[in-house]
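Here the complex is missing a single protein chain, while all its other protein chains stay put.
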Amino acid sequence: MQLGLIGLGRMGGNMRERLRAAGHEVIGFDPRPEVSDVNSLDALAKALNAPRVVWVMVPSGEPTRSTVTALSEVLEPGDLVIDGGNSRYTDDGPNAALLDAKGIGYLDVGVSGGIWGKANGYGLMAGGSPEHVERAMPIFDALRPEGPREEGFVHAGPVGAGHFSKMVHNGIEYGLMQAYAEGFELLSAAELITNVPGVLQAWSRGTVVRSWLLDLLVNALKDDPTLAALEDYVEDSGEGRWTIEEAIKHAVPLPVISAALFARFASRQESSPAMKAVAALRHQFGGHAVKTATGPSGVPGEHAGPSSGTGSTQG
Amino acid sequence: MQLGLIGLGRMGGNMRERLRAAGHEVIGFDPRPEVSDVNSLDALAKALNAPRVVWVMVPSGEPTRSTVTALSEVLEPGDLVIDGGNSRYTDDGPNAALLDAKGIGYLDVGVSGGIWGKANGYGLMAGGSPEHVERAMPIFDALRPEGPREEGFVHAGPVGAGHFSKMVHNGIEYGLMQAYAEGFELLSAAELITNVPGVLQAWSRGTVVRSWLLDLLVNALKDDPTLAALEDYVEDSGEGRWTIEEAIKHAVPLPVISAALFARFASRQESSPAMKAVAALRHQFGGHAVKTATGPSGVPGEHAGPSSGTGSTQG
Amino acid sequence: MQLGLIGLGRMGGNMRERLRAAGHEVIGFDPRPEVSDVNSLDALAKALNAPRVVWVMVPSGEPTRSTVTALSEVLEPGDLVIDGGNSRYTDDGPNAALLDAKGIGYLDVGVSGGIWGKANGYGLMAGGSPEHVERAMPIFDALRPEGPREEGFVHAGPVGAGHFSKMVHNGIEYGLMQAYAEGFELLSAAELITNVPGVLQAWSRGTVVRSWLLDLLVNALKDDPTLAALEDYVEDSGEGRWTIEEAIKHAVPLPVISAALFARFASRQESSPAMKAVAALRHQFGGHAVKTATGPSGVPGEHAGPSSGTGSTQG
Partner (left out) sequence: MQLGLIGLGRMGGNMRERLRAAGHEVIGFDPRPEVSDVNSLDALAKALNAPRVVWVMVPSGEPTRSTVTALSEVLEPGDLVIDGGNSRYTDDGPNAALLDAKGIGYLDVGVSGGIWGKANGYGLMAGGSPEHVERAMPIFDALRPEGPREEGFVHAGPVGAGHFSKMVHNGIEYGLMQAYAEGFELLSAAELITNVPGVLQAWSRGTVVRSWLLDLLVNALKDDPTLAALEDYVEDSGEGRWTIEEAIKHAVPLPVISAALFARFASRQESSPAMKAVAALRHQFGGHAVKTATGPSGVPGEHAGPSSGTGSTQG
């Protein structure tokens, strides 16, 4: 079928290729003329036969919202807009309402797979009406991995359900990554283990912890067995935060996912005000004089020789 | 090659079948005559040609230790004992020393794969000397999954390194399971998601969170989409505890794995003394009289109508 | 000085008494005629001499917002409204703007101390302009505990800073309560400790952990040494949730406060979907047949006799 595709970055560009390889006609728009098939949204609308299906694949937040608004002005009743970006699910209701007022349909689709999706296919989670989902199914079938449809695609619920599912997917991902990372660190700390990358690689098949993320970590360790070249600095792109906020709204305890998120926050701090405060409290136990006399630890007994008495019995 | 195998439970019995299917001669011993090939450890030793290789696959702790002790009395110099059970790695040094005094070699091997290993192969992590590892390699090659050896087997280091690796593997596993579980709960709490099992199944291919554990959870949800038949009661078999203890020894922070372990502890409590104490403290904020007057919450403002004043501004 | 006070519940009623005892003239309004000094907001406004100071002490959220709106209609330019309830700090800006449009001033004040504040005084954190703070200072001085002003009162910053400070105060409180509660549980679990309430009471003086919360826990244990009469069910009144949300906004890691909040969420669940999912995964390790054969644990090796082989080596 025919599809308009807005946003031809790493994700959108790859998706265009995968869709074309599957025999679909894709007309892509991107502000960079060297990758774009048309030179404006208006031209995109004109190039598509009504009723149109237009997939939006631009960054979440304002860029997606403004693109949807712009589309509401160039599309016609009966057209269908799909937001495949990483929008917060709370954006979907307003987007759908805006389009619905013009008679235009809306689907939100969470897309997972990253740069590997072009070759492997993308995991897709859709929110919206059954009719709209049905209409876009040829596109979903081309984007998702080969195999049974239900193993790479789900109609998760009404508008918002696709992005909500993708948000939870990413929250889980934070926890999974942190679990492997903690295990990697403990293996690395143990002198007993002389082949840490080999241990992780040996988990690739047969074990309970085998996964695609493990494969990626094994890959990373092939080039750099101790990750010496990397900074211990980890960004987050928002979905983990939204996941915790959603958990708070529903009173769902998420100790693991929150711990993973907070570990990322901590990784980005040059200095931790909280741990300064704990250090300050430990200093106080030892009295003000201790600060200058014995240095930062403030628990002189830890530095004193064993026969010269307990300096402090505090923690 | 020829192998003695002690312990023919679910794991040992399956391993015997997989090894035999690969062409190895396995003589198994188990106290249950109906599954055993010989009727005593002594008979096992006699039935094997020296130098022998004997794989111990019995529960960890005392059963394994006493089996190793018994083997030290029936085996001969030049023989090799492999502990493939879930022993704590700190048991390996003493076991190896006991056998070494008799001229008997020792390997510790962590085995992952559960009941599925018979068909899929087992992930193996070995600790011991290179010579001993080399000697047992035909067995390892038969037990591990098909594919490159290094994707299902590792010589992780000296004696103890195999069980240490398996311990960390299981610690990671706790974190992974809890991450999926938290995501499942949040999806289940959101009315927006009308097809929770479908969302998890759609992650099976292409997504970042795809894994064997995810496949197992999808399987479980096929029979029981809300897990209504299950208790929220989760045992632990020790490796998670050992992982945390090891992290404490090495001063490695494991916030995710510890949170997963503690969630299991909490799941088994009929009543939480800690949360009773928090409830008691909240009662105290409201004063003793509140307990009987307004019931357990103890924060009368929460029960009062909105126009009748703030009862308490405490949390 | 003269003060209008709206909301004569447990907090407002006690504050009226404390203020009157300090010599201030308090005219209180509450919809319950038996405690109210006037019978309407309009009557309250008429009973006060301009320029008026009116303290709002009603539940947070809609009740407070509607009270402020109503006040904007009965007060006059030059009057001052103080929200002393537990409002979220994000409500303060809109409230202040609404009143400012009528020439009416606004302060937000976090109030801590609960039912004990009437006798001990209340800790106060104020947000707003220095002029408004100065104007209300006689009221603050009467409400706060005896001693230096700065040990019971702070002008924390502009509008919103008072409630923000109170939010963080309550977040800390969650962490403190949980820390004591965890220690109580561990003491209670150890057979070695024959006098758990006595241990906590012995911490009342001299120790590093002495605090008012500890005193309250000691009190609670006097009546019920094992807290047998209490449910392990803990409400939360919102500030803990807001604290985490604010931490997420600022990328501040709060592992302890979030753990305390999640423990409360978990305490209120009859059954944990997440732990059902973990249980389901453990079942899957053992194969479907295990469920019915050996019951919920699903790790048959744990039930098997030590000599009959390792059932599973998974966690």
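For clarity, chains are labelled A, B and C in written order, and residue numbers in each chain start from 1.
Everything below uses one rule, namely that a residue touches a chain if its C-beta (ideal position, glycine included) is under 8 Å from a C-beta of that chain, and two chains touch if they have at least 3 such contacts.
Quick caveat: nothing in here was measured; it's all calculated off a predicted structure.
**Q** Would you list the chains present here that the left-out chain is in contact with?
**A** A, B, C
**Q** Who touches the missing chain here, C:43, C:70 or C:179?
**A** In the complete complex, the chain left out is touched by residue C:179.
**Q** Among A:88, A:155, A:210 or A:283, which one is in touch with the chain left out?
**A** Per the contact definition at the top, the residue touching the missing chain is A:283.
**Q** Among A:3, A:19, A:45 or A:58, choose the residue that contacts the chain missing from this document, as touch is defined above.
**A** A:58
**Q** From the list B:6, B:82 or B:263, which touches the chain that is not on show?
**A** Reading the full complex, the residue touching the unseen chain is B:263.
**Q** To test your reading of the contact rule: which positions on chain B touch the chain that is missing from view?
**A** Those residues of chain B that touch the unshown chain are 208, 241, 244-245, 248, 251-255, 258-259, 261-263, 265-266, 268-269, 272, 274, 285, 314-315.
**Q** Name every residue on chain C in touch with the hidden partner chain.
**A** Residues 89, 112-114, 117, 120-125, 127, 144-147, 150-158, 160-161, 164-165, 168-176, 178-180, 182-183, 185-187, 189-190, 192-195, 198-199, 201-214, 243, 246-247, 250, 252-257, 259-260, 262-263 of chain C touch the chain absent from view.
**Q** Residue by residue, what part of chain A touches the chain that was omitted?
**A** For chain A, the residues touching the absent chain are 7-13, 30-32, 57-60, 62-63, 84-86, 110-112, 114-116, 166, 170-171, 173-174, 177-178, 180-182, 184-185, 188-189, 213, 216-217, 219-221, 224, 226-227, 230-240, 255, 259, 263-264, 266-267, 271-288, 290, 296-297, 299-302, 304-315.
In the analysis below, only the chains that are shown with their structure count from here on.
**Q** Based on Cα centres, what is the most central chain?
**A** Central by C-alpha mean position: chain A.
**Q** Same or different for chain A and chain B, when you check if over half of the residue numbers at their contact belong to both copies?
**A** Because over half of the interface numbers appear in both copies, chain B and chain A meet with the same residues.
**Q** Can you tell me the C-alpha superposition angle of chain B onto chain C, nearest 5°?
**A** In degrees, rounded to 5: 180.
**Q** If you average the CA atoms of chain A and of chain C, how far apart do the two points sit, in angstrom?
**A** So the centroids are 33 Å from each other.
**Q** Measure off the straight-line distance from the CA centroid of chain B to the CA centroid of chain C, and report it in whole Å.
**A** 40
**Q** Residues of chain B touching 2+ other chains?
**A** 112, 114, 170-171, 173-174, 178, 180, 182, 185, 189, 213, 255, 259, 263
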